[in-house]
Structure formats: structure tokens, C-alpha cells
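Of the protein chains in this complex, all but one are displayed in their positions.
The letters A, B, C and D name the chains in turn, as written, and every chain counts its residues from 1.
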Amino acid sequence: MLLDVKDLEVTYGRTRAVRGVSLSVAEGEIVTVLGSNGAGKTSLLRALQGARKPQGGKITFDGRDMTNASPATRLAAGMALVPEGRQIFVSMTVHENLLMGAYLRGEGGLDRDLDAIYERFPNLATRRDMKASVLSGGEQQMLAVGRALISRPRLMMLDEPSLGLSPLFVAKLFALIREINDGGLSILLVEQNTHMALDVAQRGVVLELGREMLSGSAAELAADPSLAEAYLGAA
Amino acid sequence: MSGYWAGLLTLLAINVVFAYGIYLAVAAGQLNLGGAGFQAVGAYAAAWLAFEMEMPLAVTIAASAVVTGVVGYLFAFPILRLKGVYLVLGTYAFAEVVAGVILNSDSLGGAMGMPVPTFIDWQVPVIAAAATALLCFYLMSTRFGLVVRAVHDDDLVADLMGVNVPRIRVIAFGIGAALAGLSGGLYAHAYSFVEIQNFNAALSIYVLLYVLLGGAQTPWGPFAGAAFFTLLPELLRAGLPALTEMLSALLGKTGVISTPDESWRFVILGVVTVLMMVFRPEGLITRAAIERLTHPRRRAKDTAVEVTE
Amino acid sequence: QETIKIGNLVTQSGFLKSVGETAVTAFDIAVGEINAAGGVNGKQIELVQFDTGSDPKQAATGARKLIQDDAVVAILGPFSSGETRVAMTMAERAGTLMIPTAASAPGLTEGAEYTWRLTEDEEKQFGRLLTALTASDIPHATAEIVYVSDEVVANSAGTQLYPAMLAKAGIETGEPIPVQRKSFDMSAQVAGIMQKAPDIVAVAALPDSASKLIKELRRQGFEGRIIGSQIFADPQVTELFGEEGDGTMVVAGFWHGRTEQSEAFNTKFLAEVEARGIHKLGAHHTDAQAYDGVYLLKQLMEAAGTTGDPAQLDEERAALAAQMEGVSFSGIVGDDVCFQGHDAELPGYVIEIKGGEWTKFAEAAADGCE
Amino acid sequence: MSTPILSVENLSISFGGLTVIDDVSFIAPEGGRVALIGPNGAGKTTIFNLLSGVYRQDKGHIRLGGALIDDAPSRARIGLGMARSFQNIRLMPHLSVVENVMLGQHSRADRPGGMWAPLKLFGRSPARDEAEALLADMGLGTWPGQEVATLPYGIRKKIELVRALAARPRLLLLDEPAAGLNGTETAELMAFLDRIAGTGVTLLVVEHDMSLVRSLCDTAVVLNFGRKIYDGPTAEVQKDPQVLEAYLGPRHAGEDAHVA
């Protein structure tokens, strides 16, 4: 297993956001984490990236214990996060934001990767030297995804990447996810767009109030009636 | 009442009024590092009216608040276009200019200062402090208070909510200035002499610290901050020698123990400030703390997450 | 009660710490001596000290505490004029004798009833210097005045006393030139002075500012004399000024070689401050005045028969204050010292800094009182 | 025909030479439900910013209820009956949930309690009661005392909507109200918005979730690169080749593809 999480606990004061969640992502696998608002998905990813210290449990990445490692160590080992709410640097230009993605990896092959990003997100290419603050919501989301891609991770953790993207781009995004996965990248995907997430993923985990409620292969989950009722809406 | 406590209460009450003056500006998101300037305006207004015009106490005290309020209000119009560090520096510059102007004006005594005829004992400042605190609690509980806090959090959105942001800022700053001026008027009469050298940058810094360390989220903050920072050095005045004696005894040192350098008091004050910012950056008293105290059960239920849907 | 309590407002911290803290040592030495010799009226005396932190507000609080809570018979201090202005209103209201031993702002004690200061007037001291100067062969036809404008004593000396007195002595002066307490660069002022090339520069400033000014004057090539009154008459300045200080003339209210007692105090004082971790070259006149302040109070208490009995506090305070009227006192600063108005008449010693040494150039006896 | 509540006439704005909105006109009829859609960076949020006065147009006019509001300052517009929510949630982090909602009442002439009347006298006041009732109506009744900063994304999104409603607007501008909500939650939101629209409030909704757009809105205005490329019934929008090309992508061609 590339990523192995055992009994993870995340608390904020007296709020227990994640309560003993276990999950794993194999090399080259896409795993999706589903759940309603406040289920603890973001908290889980923040703990995995090291932005929040877990109160209990164990995180292993590629055989190394990462439970208390710094975000930089994790990133260097190959874990990258596209955080909720984009978190781009609004005082920097689009290009500088992308360069920030390469902060740890160094300059080797950077130009090629940058070109690839610009090609994939033409909106960013035309706004290369503009301050990121003037980007539209969706463009900012593209920037956040592009920035994470630049860091050349082995495991990419995406927190609601389709948020604010137009249907055409959502489709493009999922195609991209599939494509980079084909290139061998593992992906941990948090999504509200349940259908598409289950469509692209091999396995899924459903969180409810910080606990693991359901888990299984994507196909099983997609067929699960309780899930359909809870997350897929009446539609 | 002992003379020491009478003196201390006077000082405390003046500091509390002063701190509330700065608090109102900070609550609306304006760090005012020109407190000493506003207090000086109030103090000199009261002193001049009492000494040169021989006005009665009630008039001079009221005038100290009104004059400073008007000065603050007028100053607020241009200066509140600034934000963040720029505003901090603008208010700091204001205090320096006030000091420079007073120092150069012979009719206000220049460097010589000015005596103030009518003496007030601790009761007047204490009543003024109580009234100020009540006023601020009331103000912050009204829609005005809500709007002030909204402006603090996000002025752009507050504007779109229909809030007249510049007006709210100017009012908060103006009332704050009036209170700072009032504290100056009290100062003038409680200490019977005003000298511009005492209204210096250090004073501006201290009063801003009262507010930020006490906590700018609720009107309890400035009170707690002023009380803490007025009383802490006094506690240390008595406590420091005892502490050194204890330490010396522990180390087996006997004989005459020299009293510790008084500067240690300020060192400790600095250490407390730094530690506060590390462990409680939002100040001694936060909204959450008060919420917990007043609604212990409701909080517990809210945070239990189980209640989501 | 076993002791007679005396209040003592001191400055041990804050921006006046450096000038104020040594006076504490002088107070302590005097009290130690008096108690070792059997105390006053058969009782030991006790100093109740209160640090004002250089802050007038604290001085006022301290005065109240000493008067109301500690039942002291009188108060020595506070240190600076600013603190005294505020603290004395408390003493006046409570009818308690207050003796500041360093505050020298002109007119400070005007209208006071209970405040008497043991310090000499700037005007007198400067006059003594001018007398010595004009009698000497040092060139002195023209002078420029430099003063610190945001410091009370220096300001009034520089803008009022010095111009008037220099004119009276027949020395031509220009418009007084201000500097600020905080400023460290005096090149602009000095460049202006150099243009006029005076024989003398009269400086009204505390040691810090005086030092900067003197160094700048020498740097720009000024070769005349630099004079001052008491304000920076601190033996420490020989070190602070360094070689640029040579030839500077000031007036001090204390000369360590005046009597045996004076010399003894100076020696003892230096040893004691050293023990307290402070490095000094000689006692400042405010230290000597602090020491004498305690002895003056002892003399008053003996004359008034003060017992320190709390039951008779008000009477004893009043009696003690009444003793100040027409008092004559001899101590290390001078003999038969009397008070004109509420200010002491002290002798003056014109000092010249020569070869880095604090040397006596001339001296003048104290004036009499009406 | 009655005057439309909102009419946008030949609106244009450019930033530093880049034309972001180019001669856009459309109307929203009283009580209508209009969707404003388009690819990322098309200028939808910019239109909202022009309507609410954050930006000033270079050209064109905006009429609210027939009256020209070009010169109305941004803070006055909510008082004229136009409230909005934000794409990137902009709640006041230090205010509690209910306080945020009470802030929404600020612009109303008939708001409960004046500027100087306390909002919390022994824990109650008309303003607070009204705000709490509105929250309860939205299924947020259990959160009022909480500071908003730590709440989950979806909850904050809803609070923002309630805050806008507290202003009792005639025209409600919603910028991606369903972003970050899952299918069930989106359905709930839709029902809620439906109810609001039923009370006569006009909706102008920016949204990428086409299922919501289709079932909630009757007309759609589609922007691309700052220009209007479609203005007509929602039912037809998926048949427009230009829209398909620029916005929806081939997946949406023809009948109901799911985009839950």
C-alpha cells in the first residue's frame, strides 16, 4: 500500500472531526472519500498533509511513518494536496503561483511541466502575468490544481477539485484525473460530485460525523441504496 | 481607603477610560497608535480652561472629551482612508505632531507644562471609568456595535450589506477619541499638572497593548487589559523582593540581599506580553470564553456535531 | 513603634534611572550612619522607599501611599522636577514636609508651603561661573547658547537665564539655538555656530546631549570654551566627553575636597555604588544633597522632638514643617546653609575639566538669606 | 408587459485593456428565475460585482424596477432591494451565525430595532428572534451561537444565503449557491429556493450545476468571454450549439445527462 491510515483521530478543542478512520490507497489507485457537510473530509486531508496534528492513529506513506512528519517532509516524499478553498497566493502572479508548486522539487524539467499546465488550462496561459487575485473562481481552482501537479507527487490529494468549475471543465478535470492516474499517480479524491467521483474511482469511503460509515469498491457503493438516498439526491 | 489604593485606583480608572477610547477604534479594525496624542489634547484642553480661563471642573472635564472628540472626528476623515500598517503609522504621526505643536506653543506652557488648579480625588475617575465601561458595553450590544465588528472583519462586504463604512469608522474613532480625551481631562485634574513630555510614544504603545492583550473582541477586554497591566507592576513591586529573597534562600545565600533592579518589572511585563501573544493571541478575554462562561451547556451541545441535520 | 519612618520617593527605573538611582545609595548611607550613631531622639530611623519609575503619576501615588498608609513624618524626594510638580500637590494637601534634593526647575516651589528643596538655583550657579570666567584671561567677548528645548530646566536656562546673564556680564550672544533631547546629530546646529565663530558656547543640557554637542563642536573644529551650569555638572562626564571635553567649565554644588566629611562621603559613596554594580567616578551634587537631606531632616526632628508616634502624627508633621522656617544647616555641601524662600542657598564650585580630570577652577560661598 | 425588476443595458467593463464584459444586455422579469451561466472566466461574477456596485461599468446602464441605479453607491443598492451572496464565502468570521444574519437586516427600512437599540437584552430582541426564525427555517436552527469561522463549507454557504434573505430583497443574486453541496443537499437547496421564489422574489443565479439550473430557472443567459451568446428558455439551452461548444461540452448534447 502506498498510503495507509489507521484509526486516525482529529479534534478541534472539544469537536471530534475525525474519529478513528482507517483507509488505504494502493499504488496507482484512485480512492474517493464522500460524505455530507461537516463529515470531516477536509479535516482528514489536512491531517494527512500535516497541516493539522492528529490526536491519534498512524499514517504510513510508502512504508515510512509520517504521523508526525512536517508537511515539507511529506511533500518531498510525494504527497501533494489541493486544499479546500483553493488557497492560492493572491498577491503573486499566476506564474509565480505555479512556481510555488515547484518550491521543493527544484528546477529540473520545470519548463516542460509548466508548458503542459498552460496547455491544459488555457485560461491560465492568457493570464500568466496577472495577479492571481483577479482570476475568476474557476480559474483560481484551475490554478490550485495546476500548482499541485507541478510538484510531481506520487499521491495527489484533492479536496473538492470540481468546485466552481463549469461542466465542460469538470469533464476535463475528471479526464485529467484519469489521465494522470494512468501515468501511475495515486489519487485520494474528496468530492461532492458523487456520481463522477464514483465513476472515476476504484474504491470509495463514506464518512459520516467523522466515522467511516461505508466502504467498498466504487461499483458497490454506486449501487448502494442508502448512499443513493443520502448523497445522490432525489434525481 | 488607603492612600496607595486611592492613588492606584485613580491611575487604573484613567487607564480604563483611555483603553476604552482606543478599544472603540480597534473594534472597528483601526489600530490607533496615537493614543497619547488624543490624551494630550484632552489634558491640555482641561488644563488650559481650568488655569487660564478659570472654568469650573464640570466644564473642563466635559470640554476635554468634546474638544478631543471633535479633533478625532475631523482627523478621522482623512486618516481613515488608510488601512493596516499605514493607519498605525498615521496615528503615530498624529501623536508626534500634537506633541510637537504643544511643545512649541507658549500659550500652553511649551516645555514648561501647565498647572491645573482643581484637584479631583479617586472618586471622579472611578465614576467616569464605570460610566465609560457601561457606555461601551451598551454601544457594543447595539446594532451599531454589530456593524462596528462587521467593519472590522470585512469592510468590503459590510459596505455591500448597506453599512456606511466610512461613517461607522469615523464615529467609532471619534467617540474613541473623545474617551481618550476624557481620560486626559481626568489626568490633568488628578495630577494637577500637565507636561507634554509625559504624553509620549511609550504611552501610546502601552494603551494599545492594554486593548490588544485584554482582547479586542468584547468590551471586557480593555478593562481586563488595563487592570492587568496597571496592577501587574504593582504586584511585582511587592513580589519581586520577596521572590529574590526566596531564591537566595534556596541557593543558600545569607546576609544582605540587595534589592533587585526595578527594571525587572518591565522585563517581566514584556515577557508576559510575548507569552500572551504565543498562547492567547486574541487577548485575555475572547468572545468564545465568555460564551463558554455564560452558556456552558449550550456550547457543549453545539460542538457535539451529532446535531448536524 | 521602634522606628521613625521617613518617606523616600526615588527613581530606580524608567528613563531617569541613570541619574536617579545613585541618590538611593546616598540616602541609604546617611541613614546607616545616623542609625549606627544611635538614631534620632533615641529611635532608629527608617526610610520607606517607593520607586516612581520616572513617572509623575507613580510619584503622586507614592506620595499618597507614604503619607496616608505608611505614616511617615516627612518625605525626601522625589527626584525630578516633573515628578516633584505632581507629588508636591499631595504633600501640600496633607500638610507634610517634602524635601526634593535634585529638582531644580525655576519657580518649582512658588506658592508652596510644605515643600522645600535642597538644591541651588541655576541662575546663581551660572553667575558664579561667569564671574570666574570674566576674571580670567580666557577669551569671552562673544558667545552662542545651545539648549535642549524639550527639557524643563534646560529650556528655561537656555531661553531665559543664560541670555540675560551673559548680556549682564557684557558678553555678546546670538539667538539661543535649540536641540532636542532625543536627537543625536547636532551637525546642523554646530555648522551654524561655526559660521559665527564665537569665543564661548554655553550649553544647557543633560550630560547625554551635552556630550553629543561637544563632540560635534570639536569635530567641526571649534576651539573656544564650552561652559554650562549645574545641569551637566556630573563628574561622570569626564569619561563620557573624553578628550573632546577638555576645557569645559561647569558649576557644581558639591566639591569632594571641601571638608573631611565631604571627602569621606565621596569615598564611601563610590565604594557603595560599586558594590551595587554601578560604575561612578565621583559623587554628583544631587547625591551629596540627598545625603545632606537626611541629616537636615535629622536636625529638624531633633529640634522638633519628633518621636514618630502614630497617635501624634499630624502634630509632629506640623512641628517638623514649622522647623524649616529660618533653619540653618551644615553638611557636606556647605556650612550654615539657609533657605531663601523655599530654595536652599548653597555654595558653588566652578569646575574645569582639565586633562580628563574634574578640577576646581574657582569657588563661591553660599549667599545669605533675608 | 410590466417593467422588469432588473434590466441590464449594454453593459461593458474592461480592466487594464482586457474587456471582461462586452456590451451585455438582459432583463429579469419580476418574480422570474434567471440563470446566468457560462464557462469559467466568462464574466458572471463580474456582472454581479457591477450590479452590486463593487465595480463601475465603463458603458451601459443598470435599472432596478425601472429606475436607473448607475449612480447609486454600492452600499445603497441592497437597500433598493438587491441582495447577493458571494462565490468565495465572505461571512464575518468573528460574528456568530445569528449575528451574521442580523447584519443582513441592516439595510432594511423596517428592520427590527434601530441603530442604537440593544440587540441582546437578556439574550433576546426582535432582531435576534427574527434572525433565528429565519435560520431555523433553513434547517440551521442548531447553530446560532457558533462563530462561523470553524463551520464546514456547506453550512457557511447556507448561512450566506440566509444573510442575503434577511435583507428581504426583491432581487436575489446568488453566486454558485450549490457549490460544495452534494446531491441531496442540492435538492434541499433547490426546494428552498423554489419556496423563496414562490414568495415573489426574483432570482438571478450563477451556477454550474445544470440539474439545478434546469429545474429551478425558466430562462438562462449564457456568457462567453464577456459576451452574451444565448438568452432564452432554459429548456432550449442545451440545444444551442454555441453553448454546447463553449460551456457544456459534448457530454450534455441531447437529452438528460446527469450532472448531479
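Just so we're on the same page, a contact is a pair of C-beta atoms (placed from the backbone, for glycine too) under 8 Å apart; a residue touches a chain by one contact, two chains touch by 3 or more.
The rule is simple: contacts and distances are computed from a predicted model.
Going by its UniProt record, the hidden chain of the complex is named "Branched-chain amino acid transport system permease protein" among "NADH-quinone oxidoreductase subunit K", "Dihydroorotate dehydrogenase", "Sarcosine oxidase subunit delta" or "Branched-chain amino acid transport system permease protein". Checked against the full complex, the one of B:6, B:24 or B:79 touching the unshown chain is B:79. The residue from C:110, C:185 or C:336 that touches the chain not shown here is C:185. Within the whole complex, the absent chain has one touching residue among C:71, C:138, C:169 or C:278, and that is C:278. Remark: the omitted chain is touched by one listed residue; of C:156, C:173, C:211 or C:286 this is C:211.
Of A:23, A:47 or A:75, it is A:75 that touches the chain left out of the display. Mapped onto chain B, the interface with the missing chain covers residues 26, 29-31, 78-79, 81-86, 88-90, 92-94, 96-97, 99-101, 103-104, 152-157, 201, 205, 208-209, 212-213, 216, 261, 263-264, 266-267, 269-274, 276-278, 281. If you put the missing chain back, the residues of chain A touching it would be 49-51, 70-72, 75-76, 81, 83, 87-92, 96, 99-104, 132-134, 147, 151.
Think of the hidden chain as still there; on chain C it touches residues 13, 15-19, 21, 149, 177-180, 182-185, 187-189, 191-192, 195, 207-208, 211-212, 215, 219-220, 236, 239-242, 278-279.
What we mean here is this: only the chains that are shown with their structure count from here on.
Chains A-D form the pair with the most C-beta pairs in contact.
Ranked by how far their CA centres sit from the centre of chain A, the chains are topped by C.
Rounded to a whole number, the gap between the C-alpha centres of chain A and chain D is 28 angstrom. In chain A, the residues that touch at least two other chains are 15, 36-38. Residue positions of chain C touching 2 or more other chains: there are none. Remark: chain D residues 15, 37-46, 87-88, 150-155, 175-176, 179-187, 208, 210-211, 246-249, 251-252, 258-260 touch chain A in the complex.
Against chain D, in their complex, chain A makes its touches with residues 12, 15, 34, 36-39, 42, 84-86, 123, 134-139, 141-142, 160, 163-172, 192-195, 229-235. For chain B in complex with chain C, the residues that touch the partner chain are 2-4, 6-8, 10-11, 103, 110-113, 115, 119, 187, 190-193, 195-198, 233, 237, 258, 261-263, 265-266.
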